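Comments concern the structure below.
Omission of a single protein chain aside, the complex is shown with its protein chains in their original locations.
Each chain gets a letter, A and B, in the order it is written, and its residues are counted from 1.
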Amino acid sequence: MGPLVVLAALSVVGGFIPFGHYVSSDRQVMAMHMNMSIAVTASVVSFAGIMLAMWLYRRPSAVPAQIAGSLGSLYQSAKNKFYIDEIYMGVTKKVLFGGIATPVAWFDRHIVDGTMNAIANLTARISSVIKGMQSGQVQQYAVGFVVGVLGLVVIFIYWLKF
Amino acid sequence: MNMLLLLLIIPALTVGGLLFSNGKRLPRMVAAVGMSLQFAAACYLVLAYLQERAAGNTAEMLFTSSYEWFKYLNIRFDLGVDGVSVSLILLTAIVTLAGVFISWRVEDLAKEFFVSLILLATGVFGFFISIDLFSMFLFYELAVIPMYLLIGIWGSGPREYAAMKLTLMLMAGSAFLLVGLLGLYFYSANAADQHTFNLLEIARGGIPIEAQRLFFPLTFVGFGVLGALFPFHTWSPDGHASAPTAVSMLHAGVLMKLGGYGCFRVAIFLMPEAAAEMSWFFIILTGSCVIYAATHAILQTDLKYINAYSSVSHCGLVLFAILMLNETALTGAVLQMISHGLMTALFFALIGMLYERTHTRIVQEMGGLLKVLPFISAVYVIAGLASLGLPGLSGFVAELSIFVGAFEHPDVFHRVWTILAVSAIVVTAVYILRVVGVMLMGPIKEPAYAALPGAFWYEKTGALLLILPIVGMGLLPLWLADMIQFSLIPLLRALGVG
Partner (left out) sequence: MKWDDLLLMRHELQLLAVILIVTCAEIYLSGRDKSRIIPLSLALFGIHMAAGWLWPAEGELFGGMYRTNGLIHLMKNILDVGVLIVLLQTGGWARKQLVPENRASEFFLLIWSSLLGMYYMVSAGDLLMVFLGLELSTLPVAALAAYEVLKMRSAEAGIKFILTAGLASAVTLMGISLLYGSTGTFVLADLGKQMQGNSLEALGFLFFFAGIAFKISLVPFHFWTPDVYEGAPISVAAYLSVISKGAAVFILMILLMGFAPLLTDLWVNVLYLLAILTMTIGNLFALRQRNLKRLLAYSAVAQAGFIMLGFMSSQQDGKASIVYFMLVYLFSNLAAFGVVQTIELHTGKEDMSDYEGLYRTNPRLSLVMLLALFSLAGIPPLAGFFGKFFLFMTVASAGYYLLLTIAVINTVISLYYYLLIVRAMFLRKSDNPLPLVTSDGWMRAGLVICVAGIVVLGVASGVYDAIYALCAHL
């Protein structure tokens, strides 16, 4: 209860403390212009609601139940907070988790990370493909040597015309 | 002697002291003493910097000195700091000290652990005090390589794979970076018509636009890999998940900032024309990275993976802000670096504490921890709120500046990407609040949890070291923002918007 009182008190007066320019990075208070008609309407409606609730529930009586019965489905939906929680859960679970996050995660793991790993694996693959060059046979080394020299000769004299 | 050298000498002496301290307890004492001194030196540096500025010194870099190194190649070791580097140095000192406290219980090869950890920190400090490309590159690589041993030896899970992947990807990034830096050197000219690595001299001389077009992407991507630039971020989740607690803290908290700082100080500052030309491409990459990593985070169940993806998202936001190329966004970028550094280090520290007690990092396996571990849980909530940008905490100031700055661009392209990036905040709220709800609230899942010990003194010290600046930054961001903004003037002048 104590903390709630503190919070309530602060929320009443907090807006009037002029500290806006301390919490922004460039000394500029975030300029918010106030729409008087919306502000007044909202305040009046909510204040009226609070008053109505106080009048209805201050003493136990049958009136609230009667009203609830007569309002039917409207009351039910209001009682369930207009199903906001369910909608929220539905949106996060179905849309965000199932519809967006799962494919994103799959993409990240398989395509992005897969590409990175594939580069590494490709290097290893090439390495294993060319291992046959080193046969251990000295005759082949000699052939390699001669082919190497002749290759350079062909490339540089006949192809690049040095 | 230059005061900045102290920031290298203290860690060097600490490493030297560690080499001669054996046993399980002595190394951590030596490390704690050394890093406390380093923290004091960093605080002193901030004060000295502010004093100097208050006295009316308007030089681009303060406390500069230049030591000849390889004279024939005109390679020098140039030191200097401005507001941005000073604040990042302070961040590094805080996170390193907190990391030492959080690692109080490391007993297997304790000496080697602290030596590697402090070597890593030395690389970071060296990077932030250097103002020449050669030393920056040297310290950058010095900071990366101890990660291999730190993750490989003291890590968990698939540590060998994670360590190798992280090291190779970061080194590949630095390889491209090297090409970019050498290109800058050979297209630079100082007053004496020599090639130079000195940042200020290169900026003064300017780089031809054709060269900028070639080397800007190389440099930006090279640093960007360390700043988790999409699609080169995949080392990060695996690396963080396998790393020991203090290493995750230092890596996400500080090392990844090297990437952002490098992009800002080298890529953008030295090649402003190419930056303006090519920023659209990288805005697409970083902007999508912000949302993409955040949505990936909500699917994770392992706390470390959640935080790792969250880090990728937040660091993506830093790069995104840098690319906006205006004062407000750039201020926000630096604030975000600091804020995220503190926040993510705190997260990893808390995850480490939770894991030591519950032996799990899976969110669903925990529950009701607020009742048994009030300190850790409360701090977790605060860190979470800072992460999703609650006003009054550091994250809010940073993100607000970034988005306001980004929205200052009148064209559709920038605005659309800004809106997309802003939507990541909502996603962040989803994964943070979900974790808080499942893990901390509700009934106690396991009866054994009731007997868990609360936070020890060293854990509390580490956590407080991080949480105080988070709150402080949120309530009084002005002196920090002033310090940063003043230092942005040369960059903004180069960009032609200041």
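In this text, contacts are C-beta pairs under 8 Å (C-beta built on N, C-alpha and C of every residue); 3 or more make two chains touch, one makes a residue touch a chain.
What you are looking at is a predicted structure, and each value in this text was computed from that prediction instead of being measured.
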Contact partner of the left-out chain, one of B:5, B:29, B:50 or B:145: B:145
Which of B:186, B:280 or B:413 contacts the chain that the document leaves out: B:186
Selected from B:178, B:420 or B:478 as touching the chain missing from the view: B:178
Absent-chain contact - pick from B:9, B:29 or B:153: B:153
Sites on subunit A contacted by the missing partner chain, in the whole complex: 123-124, 126-128, 130-131, 133-134, 136, 138, 140-142, 144-149, 151-153, 155-157, 160, 162
Touch list for subunit B against the chain that is not drawn: 68-73, 75, 134, 138-139, 141-142, 145, 148-149, 152-153, 159-160, 163-164, 167-168, 171-172, 175-176, 178-179, 182-183, 185-186, 214
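Operating definition for what follows: only the chains that are shown with their structure count from here on.
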Distance from subunit B to subunit A - Cα centre to Cα centre, in angstrom: 21
Interfacial residue positions of subunit A with respect to subunit B in the complex: 22-27, 30, 92, 96-97, 100-102, 104-105, 108, 112-113, 115-116, 120
Of subunit B, residues touching subunit A in the complex: 165, 168-169, 230-234, 292, 295-296, 298-299, 327-328, 331-332, 335, 391-392, 396-398, 400-401, 427, 430, 474-478, 481, 485
